[in-house]
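Here it is, the structure, as structure tokens.
With one protein chain removed, the remaining protein chains of the complex are shown where they sit.
Showing subunit A:
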């Protein structure tokens, strides 16, 4: 009798133990799935319409093309033969299995700040991803960039791996925001200007960067070309729904919002906003706007009234949640007009999120406006209604038009 009770007790304990372990693993996989959303792994590692994480579209870097590899647990063509240590090393040191050096197009300088617990969760998740056989040749860089060992020098120059250290003087939300922006969110990969070697310029964190013929605007508190005029709610709404009372996301940010930030927890978005609002601007004063009598301004105004005002309004006010506000908009006042030229030439489709599935689109004006027309209308937009930014030249439009048509 006693023995039977003992056996029954043991059996129950085993069952409960196994159950406890299973739910723990489930939680870890779910937590890892969320880490993959935060880090937006699929942005690079999944082709549009392709199998999740089975390898992505080539990234055009200033040094040549890199193809994001297959990171499904396929043993031959994915990371199925990797150990947790290999995985952790890749994220935290930029060195993959067998000492293979990663290129920093994989934002390991950002992921290096992630906590080990988060990386372990991510690993738990990636082991449960469907394995896909897809051989990817990642390194398509020209010589000498094709030599992976050159990254030893790059890392020595540009990379000092350091896990995130909270600032006890700041709030918990601020610290969570700083952890997400600097780590998994890797916002600086696009929004921080790059040096000649393609590394983040030190001391210019989130002051705006160019990549793949887009310009990722300044995210500091700069009131003119940064987020100074946006409230925390504006930032949260933008990241959650793709739109706020001023702006609608397009281009690569639209993808980042659809696939990543729209799925973040609201508390995390609030934390990001709290942190971003606290990043000081570089302090450069806003430039003086061009005089309305400037010939480019006069021509630009005529084009604006004829081609733009029907949606964006003659005062640049736009229409909330449909047409972007142009007056006092950070991206309009950015020193680099690449995104603006691009959107006028090829048109733009707004982001689709669960909250805002409509995707209002701007038509292409590339067929109707010549290089000087695009330059003049943007010069007018960038120097009206409180905006002030350097004029756009026909040469800038010509070059981008050629690059986009290629």
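Miscellaneous remarks
Rule of thumb we're sticking to: contacts are C-beta pairs under 8 Å (C-beta built on N, C-alpha and C of every residue); 3 or more make two chains touch, one makes a residue touch a chain; residues count from 1.
Just so it is clear, contacts and distances are computed from a predicted model.
A single chain of the complex does not appear, and UniProt lists its protein name as "Gluconate 2-dehydrogenase gamma chain", one of "RsbT antagonist protein RsbS", "Gluconate 2-dehydrogenase gamma chain", "NitT/TauT family transport system ATP-binding protein" or "Polyamine ABC transporter permease".
Touch with the chain that is not drawn comes from one residue among A:50, A:64, A:228 or A:366, which is A:366. Only one of A:93, A:281 or A:346 touches the absent chain when the whole complex is considered: A:346. In the full complex, subunit A touches the omitted chain through residues 295-296, 298-299, 302-303, 305-306, 309-310, 313-314, 345-347, 349, 352, 357, 359, 361, 363-364, 366-368, 370-373, 375-376, 394, 404-405.
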